[in-house]
Every structure is written in structure tokens, then in C-alpha cells.
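Note that one protein chain of the assembly has been removed; the remaining protein chains are unaltered in position.
Labels run A and B following the written order; every chain starts at residue 1.
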Amino acid sequence: MLTLTNVLRTFGGVKAVDDATFTVEKGEVHGLIGPNGAGKTTLLNLISGLMPPTSGSIALEGKRVDRLPPQKIAALGISRTYQNIRLFAGLSAVDNVVVGQHLRRQSPFLPRLLLLPKARLEEQAARKAAFDGLARVGLRERALTPASSLSYGEQRRVEIARALAAGPKLLLLDEPTAGMNPPEAAEVARLVREVAREGRSVLLVEHNVRLVMELCDRITVLNFGKVIARGTPAEIGKDPAVIAAYLGDGA
Amino acid sequence: MGQQILNGIFVGSIYALFAVGYTLVFGVLDILNLAHQAVFMLSAFVALALVENAHLSIWLALPLAIIAGGLMGIVLERLAFRPLRGRAGSNISGLISSLAMATVFEAIALQLFGPDTSRFPQGTFPDRMIQFGSASASLLQVCIAGISVAMMAVLTFLLAKTRLGRSIRAVAESPRAARILGIDVDKVIMLSFFLSSALAGAAGVLFGLAFNSISQDVGRSVELKGLAVIILGGMGSVPGAVIAGFAIGLVEVFTVAYIGSSYRDAVSFAVLFVVLVARPSGLLGQVAVREA
Partner (left out) sequence: MEDFYLAYQSLIAFVGINALLALSVYATLSCGQLSLANAGFMAIGAYTGALITLHAPQVPFGLVLFISAILPSIIAVPLGLPVLRLRGVFLAIATIGFGEVVRLAFVNWDFTNGALGLVAIPQRTQPWILWLMVAVVIFVLARLRGSRTGYALEAIREDETAARTMGIETTRYKMAMLALGAAIAGLAGALEAHFTFIVSPAGYGFGRVVDMLVQAVVGGTAMLFGPVLGAAFLTLLPEILREIGARIGLAPGPFRLFLNGVILLVVILYLPEGIISLPQRLRRRKKAA
């Protein structure tokens, strides 16, 4: 599904991502872990098109995406959430999710102008789908709340619902359980499993290593921008390089 | 040719003086102060009143008007900008609240001095010409250019070498970081406004002397030209504003001399446009100009 080959990204003289090569298979939950500053978020930014790699290639289903603008990459089927949560603060939860549906909605402008029922039906369908999307993350009752009034954990879940609204082939999750209590985090894990069963791929950046070990099919470990290990959770757990890097705490 | 250069330097020095204050506030607050031109205008009137009514010499009226300008800046900051600090979308709000204050200042000027164009009384400034080779300039022009340059030099020194200057630059870089470093951000912003408006006031008085005409709308046209200057110089850059001010002054004078006076104002906007399209950060600007 997703193939990174020798991806390099420098800032000034610093190599934020250094010769990264790995793949994410279809329907796989792939973990991306590493200490702080390892380059995980930079990698997500590269994949989603917020910045181009200095060199190397990124391909989705065989097609090169690394020089494309973010909106084209999204159109090809990649959605994401953000480490710092980038919800549309002035919009309600459900409106945020409706925005996420952008790629799937029609834009029947003439029927809209002519007040044809087709337009209203389309709008209603979009909103209903958005409510359903919120229900899926357990937030249907909070649908009309302004996003800025939601709790941290709720905001993260709305972001996931928003990212799913486009029906992506590949979902990039940047620390989706940060700030969540264990039951909430477990819910997110369950949702990720479900999403993968639908045939979508998930690339999961997380600090909660235990969650990653339980949830992910395979894991790539970064440190100082370099891939230091790749493999199943069992393999990673035994890899001395990984253990040396940081697995010692909080595992 | 030499004469044109002299004229260009002379006009440019006033533009530069105006723009320097403009860009200073932008650098510190990330806000365009649309009342800058009103301070410019009102200070000219203050000087006029001091000369005409209080019979003070221009050499006393000028510094007093400059201080008056600085005080206007403090009023501006307290009334129109401070309440907006921390608000989202404060850029547009700042634009509008400074505009509101500009309107208030204009109303005050209108009330105190009437709608007609005023001028400094005869004999305010000694009438003498100085020769520079084949070109000549009036003593007034030389003094104006000299005073402008001196004030800009003082500001540059202040920003580079004094603690206040360092604080201003720190706040311009990041108010949050500055606060963490123990800088009294509120005071720094207030002082920046004082300096900026004092310079605007100086520019206003000098402009009034130079072109011998003072009225409520004297600020408007200079304001737009000032925009071109700070864009060319680079938003937030004081040295940039100085260079750009002189550059535009010279370009204007040469345009009038060799192409035609109707193109004089168009030139500033052409420059503005070209810079924003080709090199938005201007000559020396550091501010991020493109969308993230």
C-alpha cells in the first residue's frame, strides 16, 4: 500500500529523517515508534504532503506521491490526524466531520441555486453520515458542541472521525491516545482494529508502547531520523537496538 | 541630475522617517497601525499651533511636537491595541481599531484647526540656499534630511546597543519567549509605540515644513506610500525601511523628472506589487510572508 524508499529530509544541516525505508501493507496496522524527536511526525508530514522530502520517494499503491500537494495526496486516499490536534475550533464536532467528507461529497451548485430537493437531500445525507461517524467514535451526543469546548480526548476522537469521513485507504494517526485514560485509549485501539478489518491501512505514531505492541501487526522504530528496526512486535521487543534506544521505560 | 538626487534624498528621508515607525510597530505586534498617519498629521498641527499661537521657535516646537506624537502613540496603544491582545483574529480588529483612532484624531484636528489647509507662518525657518556643486538645496531641505537621518541613526543605535532595544527585538521575535526571559512585554510594547509615534510626529512636522501645507488628509497619501516603503524594505526591518524610504524617494523624483508627474504615485504601487509577487520578504525582511 505505502512504500517509503530512502526518504531523506533535512532542515538546515539537521537530518530529521535519514534514509527511511519501509512499507505498510493493505489492511495492516503499522506502528511507528521512537523516542521524542526521532522524526515520526516529520515522516507523517512528508507522507501527507505538508513538505517534500529532500530526496527519496514515497509511493501509494505504486504511484509516486512525494512531490504532490497535500490536497492531491488526500484525494488519492490518505487521511491524517495531528499530534497537536487541528480541529476547526470554531465549528461544532459534527461540522468538523462534515468537512472531512469533502472528497466524497457532490457539489451540485445549480440544483442548490434552484432550490431543488436534490441539494437538500445531499446535505442531509452528508450530515447524517457525519453523525454516524461521530457515533462510531462514541461522541454522537456531543455532535453540536463547538470543537473548542470538547475535552482533549474527545477532540482526538473527533479528529479520527473526521479523518475517517473521507473513506481513506491509508489513515495516519499521530499520537491519537495522548492524554487519554486507559478505557478511552482501549476504545481507540478497538476502533483502529475495526478500521483495519475494513481493508484500510493504518500508520500509527504512538508513545504508548504497550498499546502499539498489542495493536500493531508490524512496527518500524525510528531513532534520530533513522530506521533502527522493523518487524513484528515480538521481534521488536527482543531487538537490542530498540531496547537500547528506549524500550527500557514505560514498556 | 545631481539636483534630482538631492531632491530624492530629501523626499526619501521623510518617507524613511515615516516608514521606520510604521515597520517598528509591525515588527513588534504583527499589526499594521493605521493611525500612524494620523499621528503624523496631528503632530504637524501641534507644531504649527506652538509656532503660531505660543510663538515658540521651530527649534523648540519640533521636539515638543515629537514628544506629543509619542504620547499620542501611548494613548493609541492603551485604547486601541492593548485590549485586543490575545484575541484571535486580532489582525483585522487591530486594523479597524487603529482606524477608529485615526478617525478620532482627524476629528480633533478638524475641530481645533478647521478644514482649510494651514501653513507655517513666514519666517518660521530661515530662507537660505546652499550649493552642492551644480545642485542647490534650501537650508530647510538640508536640515530636514539631516534631522531625519539623525533620528533614524538614534533609533538604530537604540535597537542595536541598548537594553531596551534588545528587549524590543526579543518581543518582536516572540512575546512569549520574551516574557519567560523576564522582559516586561507590556512596557516594551508601550515604549515601542512611543518611539514609533514620536518618529511619525517628527516626520509630520518636517513634512509640514517641507511642503508648507498641513491638513487632515495629509496623512492618507503618505500612509499608502509608507506601505510601499515598508514592504520594499521588509516588514519589521528598520534598516530596510530606511533604505527603502530613500530608494522610493529617489525613484519618485526621477520618475517625475524623466517620465511625467502623473506617474509619481503609480511608481510606489508598482514597486509594492512587484516586491510582493517576486520577493515578498522585501530587501531585509524576516517575517514569514507566505501561507504556512
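Simple rule for what comes next: a contact is a pair of C-beta atoms (placed from the backbone, for glycine too) under 8 Å apart; a residue touches a chain by one contact, two chains touch by 3 or more.
Model, not experiment: these values are computed from the prediction.
Engineer: Given the contact definition stated above, which residue among A:L91, A:A178, A:I228 or A:I243 touches the chain not shown here?
Structural biologist: Missing-chain contact among the listed residues: A:L91.
Engineer: In the complete assembly, which of B:R119, B:R166, B:R179 or B:R220 touches the absent chain?
Structural biologist: Looking across B:R119, B:R166, B:R179 or B:R220, the contact with the absent chain belongs to B:R220.
Engineer: Can you say which of B:I108, B:L158, B:M190 or B:L283 touches the chain missing from this structure?
Structural biologist: B:I108
Engineer: Of A:T42, A:S79 or A:N223, which sits in contact with the chain we cannot see?
Structural biologist: A:S79
Engineer: Thinking of the whole complex, not just what is shown, which of A:S107, A:S149 or A:T232 touches the missing chain?
Structural biologist: Among A:S107, A:S149 or A:T232, only A:S107 touches the chain that is not shown.
Engineer: Just the residue numbers, please: which parts of subunit A touch the chain that's not shown?
Structural biologist: 48-50, 69-71, 73-75, 79-80, 82, 86, 88-91, 95, 98-100, 102-103, 105-107, 109, 112-113, 115, 119, 123, 126, 162, 166
Engineer: Please give every residue of subunit B in contact with the chain that is not shown.
Structural biologist: Residue positions of subunit B that touch the missing chain: 26, 30-32, 79-80, 83-84, 87, 89, 91-93, 95-97, 99-104, 106-108, 110-111, 115, 220, 223-224, 227-228, 231, 235, 262-263, 265-266, 269-270, 272-273, 276-277, 280, 288-292.
FYI, only the chains that are shown with their structure count from here on.
Engineer: Measuring from the mean C-alpha position of subunit A to the mean C-alpha position of subunit B, what distance in angstrom results?
Structural biologist: Those two chain centres are 49 Å apart.
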